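Note that one protein chain is taken out, while the other chains of the complex remain in position.
We just call them A and B in the order they show up, numbering each chain from 1.
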Amino acid sequence: MIALRGLCVRTGTGHLAVRDVDLTIQAGQRLGVVGESGSGKTMLALSMMGMVPDGLQVEGQVLVDGHSIAAEDERAWRSHRARSVAMIFQEPMAALNPLVRVGDTIAEPLRRHLGLSRRDARARALNLLEETGIPQARRRLDQYPHELSGGQRQRVLIALALACDPQLLIADEPTTALDAQVALRITDLLVRLSQERRMGLLFISHDLAAVSRTTSDIMVMYGGDVVERGRTASVLSAPEHPYTRGLLAARPSLMTRSRRLPTIPGTVPQLNALAAGCRFAGRCARELPICASRRPPLSPTETGQAACHLLGAQA
Amino acid sequence: MTARLPANILIGAVLVALVAGAAVLSAVWTPYPYAAIDVANKFAAPSATHWLGTDQLGRDLVSQLMAAAGNSMTVAVVAVGIGCSVGTVLGLLAAARGGWVEEIIMRLSDLGFAFPALLFAIMLAAAFGPSLSMVVIAIAFINIPTFARVSRAAANQIWRREYVFAARAAGMSSFAISRDHVLPNIAAPVIVQATIEFAVAILVEAALSYLGLGAQPPAPSWGRMLAEAQTLMYLAPQLAIWPGMCIVTAVLGFGLLGDGLRDISDPRLARQRSA
Partner (left out) sequence: MSDPVLSVQAVTRRYGLPRRNLFAAAPVLTAVDNVSFDLAAGQTLGVVGESGSGKSTLARMVMGFERPDSGRILFQGQDIHRLATGDLQQARRRFQMVFQDPFGSLDPRRRVGWSIAEPLRAMGETDTDAQVAEALEQVGLRAGHARSFPHEFSGGQRQRIAIARAIITRPALLVADEAVSALDVSVQAQILNLLMDIQDDLGLAILFISHDLAVVSCVCDTLLVMQGGQVLESGEVSGILQDPGHDYTRTLLSAARLGVS
């Protein structure tokens, strides 16, 4: 239903913040995108919304139900954003107008895009809020954002995102600003909504535990490239790409009993310092001579696909 | 997109440079001594010898305007300088100490705000006789609460930053933190305020001199020139127009510059404007 074909995001200086990503999200599919800062995961999400910041250039195709949306066709993007895709963000307070009651915030797109009357829009807003499991939904309609807790605000944003019945919900670090207990409930809610509505979910996070709870498929990004993808459970239990392995090892876990964690040497390089070949070259412990210059293609692994020259070398 | 200075800063800077240039120049050179009377040549029309003509006593208009610019700027620099330093120190103290110290400083500055500047200057003039020093004192005094307020608000924000906590954790005294961290980081809003207060100071000086409470003859002042030209309005309107233009130029210049500086130092405001 929503697909990317050879998507690139090019910065003003000509560097690629997202390099050549192919991606398809089916109805009801829950896809996790994992990566550290600078991995291009947020740019990928914004390009699916047609909201890449000025000065960046999108190349490749965004297909909605098989139809490509031209980068410059702002009207098509607006209708795409109104009907087929919605997004929620890390900081729910920043995404809500502090002067508008919650009910009016949710009713606004209902009236504008679906042409509902004031009364119908309010009733529908109440339904949506109830669907997100917010306690005392009717009372919330007349409250302002500052009267709600962080988790409740995130639920309001989810209700707002659901207003026009999107095919795809993009959630960019939706649990990062929330406490663990609340985060658990929000990820449960996202899973339930995706299943009940047969809605695609693109769940972007750096938190591997949250991704493992929420998604069925996973895509690991580094420096703008997809380095590994597959079923979430299998990729996280048997990672193939050295970066995925390093990331999983470096993550403190309840099992870690030594006082030192394995680390990935170095830091995420700036875009202009990335290798032309494999983006991970230079930090990779198992680097081959070919890595810095030739980009490894995504090739099949036991658990999915990974882009690494080692895969070919072993075979 | 290249970064471009907003138009109000450019125009403001040009106007300010014009006035300040004239003021500085007047200290070393004017076409004629500004008080030189030449009765034979009174009400002279603009000419190569007297660019803007002469007044009712035959004094050269350009020379008077330039000398007046010097006076006006001196008053503004000294008065705003005193008001700014005292006010900023009080504001820093209020933010650093908090509690009753802050309460007292802020209530006193409320009191200062309630006092109209002109009224205060008239009181001073009545008590101590009119003079430019009284004008300076009056303007400095009314500036103190303004700067105390601006610097306290900005300083309170800086005091909540983690690097200030880090400095406290390091064992720095609140005086050292105010000096090393707070002051450099609140300089921008204070400078913006000073530029705006400059415009106000020039206007107040002109007003007081116009009322006869500021510069005394023969000390040149745009306000006093305006007052003297008033009776001759129909005979020689240019004598009122030129000092008036100078006041407008100076006030507008500093006002635009201050506004523009505030816009670029507060990106939130800049975005609202462009939206």
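The definition used in the following text is that a contact is a pair of C-beta atoms (placed from the backbone, for glycine too) under 8 Å apart; a residue touches a chain by one contact, two chains touch by 3 or more.
Every value quoted in this text rests on a predicted model; they were computed, and no experiment measured them.
Contact with the omitted chain, checked across B:41, B:56 or B:185, is made by B:185. Contacts to the hidden chain, counted on subunit B, fall at residues 161-163, 165-173, 176, 180-181, 184-185.
Along subunit A, the points of touch with the absent chain fall at residues 36-37, 179-181, 183-184, 206, 208-209, 212-213, 232-233, 236-237, 246-247, 250-254, 256-257, 259-264, 267-268.
Criterion: only the chains that are shown with their structure count from here on.
Distance between subunit A and subunit B, defined via averaged C-alpha coordinates, is recorded as 54 Å.
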